[in-house]
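Below you'll find the structure, written out as C-alpha cells, and then a few comments.
Other chains dropped; remaining ones untouched in position.
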Amino acid sequence: MARLKQLVRNQNGVPPLRGGHALCQGCGVPMVVRVVLSTIQRPTVVVNATGCLEVATTRYPTTAWNVPWLHVAFENTAAVASGVEAAQRALARRHALPADEEVAVVCFAGDGGTYDIGMQALSGALERGHRFLFVCYDNEAYMNTGVQRSGATPYGASTTTSPSGKESWGKAQRRKDMTAIAVAHHVPYVAQACSVHWDDLSRKVEKAVAADGPSFINVLTDCPVGWGHEPRLAPRLLDAAVESKFWPLYEVVDGQYRVTYEPTREVDVAEWLKPQKRFGHLNDEHIAEIRVQIDADWHELLARSA
Amino acid sequence: MGELSWTVDPRTAPRPRTGGWRTGVKPEIELSKCIDCLVCWLYCPDSAIELDGTAFKGFDYDVCKGCEICAEVCPEDAITMVAE
Amino acid sequence: MSDLVEIRWHARAGQGAKTAAHLLAMGFLRSGSYSQAFPEYGPERRGAPLRAFTRASSEPIRRHDSVTTPNLVCVLEPSLLHEVDVADGLAESGRVLVADETFPQRDVNLAMLGAAARVLGAPSLDVLATATVEVLGKKVDAETIRTALQEGYEWAS
Amino acid sequence: MTLELLTGGEAVAHAMRQIDPDVVPAYPITPQTPIIQNFAKFVADGSAHGELIDVESEHSAMSAAIGAALAGARTMTATSSQGLALMAEVVYLAASMRAPIVMALGNRALSGPINIHCDHSDSMLVRDSGCVQLFAESAQEAYDLMVMAPRIAEHPDVLLPVFVCLDGFTITHSAEAVELLPDEHVRRFVGEYRIPHAVLDVADPVTQGPFAMPDVYFEFRVQQAQALERAMDVFKHVAGEFRELSGRSYSSVESYRVEDAEQVIVALGSTAGTIKDAVDDLEHAGLVKLTTFRPFPAADLRRALAGVEHVIVLDRADSPGGTPPLHAEVAAALYGSGSELVGHVYGLGGRDFHPEDAVSLFAGEREEAAWLV
C-alpha cells in the first residue's frame, strides 16, 4: 500500500486524467491510465489512439487530460510516438528541448488499435528501437464503435460482428497472442498485466519506462457494456480472469520470461465466463474446450519462464 | 462560437458535470470506518474521490457517475450507495 | 408538411428513449401515416443524457434535418430538468410531458408512449400496441405493453 | 407490400441479405456499423450464407474484396470516412482491376478534427478513383440502389466497383418507411455472378495486375474511364428494369419543380429531400438532385438546367484553397451556358441544414457566403 500512497503523491494533486469525461459509468479504462501515469515520475506526453478513451475524454472544447496529449488517428499511435521521440532526440542534441528532463512518451491504445489496425505501426516502432512505452488497454473488442470483434476477442465471445446465433457460436478463432508477438520483437521490456492487479502493473510500468528502448504492456481491463456485466462486478471478474489463468501476469525482460503472479486460488474458467453476457450462449463443451486451451497456454508459459 | 483553436487547454477548458449521469444512487462515506487505504481512489473511473494529501476527503458529486465500484472495493465497507 | 408533428424524447441512455421514439413512429406508420425516428449521437457513453426524435405526417416525409421546433417533448427522467433545457425550441402550443412522481413508474418509456398518443390524438392505443408488439417481439409480453400504454394514456388524460 | 420502419443501415443490410453475396470483408466504423452488424446477424442466424471476413483494417477490407471478387465470388463491403481514406489506395486498384465490388458508404466527415457525422468528404476523396458513386436521398433509395448496384457493377460493359452512398446517421441511423421487395424478386433481379477470368478458374491461368510502362498505361486508364462512362447507360437500363420490378424510378438527374424555376439548387443525398420541402413553399424555385455522382451526368444536367437563370450548388464537402467538388463539376458542365452559378459549402461534420436554409438561399440572403456555417 506504500506504493498506492506513492501514486497519489506522484500526481501532485493534478490527476493526469480528471473526472468529467464521458466514458461509461463504471468503465474499466481510466484505472489503467491512472496506474500507468501516476507511476511515472517524469514529465510525460501521452499519445492516444482513437477508441473509447480518446473519444470520450476530449470532446471539444473540453478535455479530461492534464498532461500533454496527442491524438492523430486510430492505427498510427506508435508511429506518432516515434516522431515525438525522434524529435526529442534531435532537439536534445542541439540543446533545444523545452524541458530539462527526458520526457516519457506513453501510448494508450485499445486492443483494436494494438492487435489489429495499429499492429504494423507498433511493430515498426519496436523494430526501430524508439524509447517509448506502449500500453494496450485490452477490453477484448472494438468498444467505441459498438462491440465488434477484434483480434483480442477471445474464442467463443459473441460480439456484433461475431454474434452467436443459429449458425454461430461467437468468435470462431482464438485470440491473437499480442504479448507473445511483442516479445518476438526482442525489445527490452514486455509485460502482460491486469488493471486490478494494480501494484503488479505499476511495478511493470516502472521497469518499462526505465528500459533503454521500446516497451510494451498489455493490460486487460473490462468493459461493462461490451462484456455484459454490472460495473461493480468488474473487480471480481478481472480477478477471476487472472486467477483462472485466462490472463496470466508475466513479464519478459530482455527475453527472459517471468510469471509475476502465480494464482493463489483454484478458480475455474467458468467463474470468469459465466457472469458475462458475451459468453452466455456457451455450453459446457465449449467451456471445457476453453479450459483445455487455457491450461495448455499456462503450461507453455511456465515452461518458458523456467 | 468564439475563436477556435485546434488545441484545448485543460487549465481553461470547461469540465462537464457528469454527476448528472447517476441513475438514482450515489456513494456515501462512513468516515469512521475509513482507513485511508485509497483503494476507492485507485479504482474510481471518474476521478471522483477527493483526497486531502493521502487521506480520503469525500466524493466529487459533480463528476461521480454512481457506478458503485468504490463501494464494492472498499475493504472496510465504509462506502454505501444511497438513493438520491 | 401541413400536418407534420415532431416529438423530442429526453432520457438517459438505457432508459429507452430511442425505443420509444421508434415505437411511436411505428405506431404512426401502422396507422397509415409516414414517420421517422432517430436518436442523437455523440461521444458520450452509457449514462449520458440522450435525445431522440419522432416525426409523423400523412404525407411522405422528405426532410432529413434535425427536429428543432418539437410539438411535443417527452422527458423520461425528471432529473434531466435540472440539466437540459427540455423546452428548447418548443413550438407554439407545444407541450412537455415529464415522467415525474405522478407518472406511472413501471415501463416508463412505454407509458410515455401512451401519454404521447393521448396528447397527439394519434395513433390509437390499439395500433400502438400492435406496433409495439411487432417491434419488441417476445422481449416484452403483450399484456405488459397494453397496460403500460393505457396507464400513460390515462395519466395524460 | 407493407412498409417497414427501417433505418438506412438496416435497409441496406436487408438488401445484402436478399442478394446473399458470397464474401463480405468489412471493418467496423461509425456510421457504417449497423450495416455490417445487421448483416453479421443474418449470417449468424443462417438467413445469409456468405463468408464474413472480419479483417483487421479497411485497407485489408478492400484488398480482400478485390481478391474475392476476382476469384469469382460476388463481394460486398461497407465503410465510412477514415475507413475509406485508409483504403483509398486500394479503391483505385479495385477499379483498375475491374473488380465489380459493391460497397455501401455511410458518408461521414473525414478527420480532422475527428467527427462521426455526415458530410461527403469521404466520397469526394476518391472521386477520381474510377468507381461508380450513387447517392441515396432516403433509406428507401439506399435499399433500392443497393439492389441495383450488383447489376451495374457486374455488367460486362462496366465491371467496376459501385458505391451506394447514404448519409451517415441522417440515413444510416434514421428509421423511416421502407418497402422491401420479396427476397425471391431480388435474387432473380441480381442473377448469377459471372466475370471473365476468375482467378480460381485454374484452367484459365491468367496474370492479373501486370506492370504497365508509359507505352500502355494511358490506354488502360482510358479503357477504364470509358467503362465508367458506359456505366451511365447501364445505370439507366438497370433503373428501367428496376422500375418494372418495384414501381420506383431512378434517373441520373432528378428534376424537382425545375420546369418554371428561375433558381435551382443542385445537391446530393438526404438534403435533397429537405430542399424539396422548401421548394414546395416557393415559386420559381427548383431542385436538381444527382443520383449518379460518378459517372457525372454532365449532359443530363445541362439539359435539366437549360435556361435556368441562377444555379446554386450545395457542396457537402470542401476543397480548401480550391473549388468544392460538386461546384467544380457543375461549373465545368454548365461552362458557357449563360446560367449564373454560385456555390456554397454546407453541412460539414453533420451541421444541420433546414428547409429554411434553402429558403434563405433562394432569397439570395447568403449569396456571398462560401461556407454556410
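The chains carry the letters A, B, C and D, assigned in the order they are written, with residues numbered from 1 in each.
FYI, a contact is a pair of C-beta atoms (placed from the backbone, for glycine too) under 8 Å apart; a residue touches a chain by one contact, two chains touch by 3 or more.
Note that the structure is predicted; figures quoted are calculated from it, not measured.
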Per chain type, how many copies make up the whole complex in this structure file? A x2, B x2, C x2, D x2
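The definition used in the following text is that only the chains that are shown with their structure count from here on.
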If you tally contacting C-beta pairs, which pair wins, A-B or B-C? A-B
Cα centroid separation, chain B vs chain D, in Å, comes to 47
How many angstrom lie between the centres of chain B and chain C, each centre taken as the mean Cα position? 33
In whole angstrom, the CA-centroid distance of chain A from chain C equals 40
Which chain B residues sit where two or more other chains touch them? 17-18, 21-23, 65
Sites on chain C at which at least two other chains make contact: 43, 47-48
The chain B residues in contact with chain A across the complex are 8-10, 13-18, 21-23, 37-39, 41-48, 51, 54, 60, 62-69, 71-73
Which residues of chain D touch chain A once you look at their complex with the stated criterion? 26-30, 33, 36-37, 40-41, 43-46, 52, 54, 56-57, 82, 86, 111-114
What part of chain C is in contact with chain A in the complex they form? 42-48
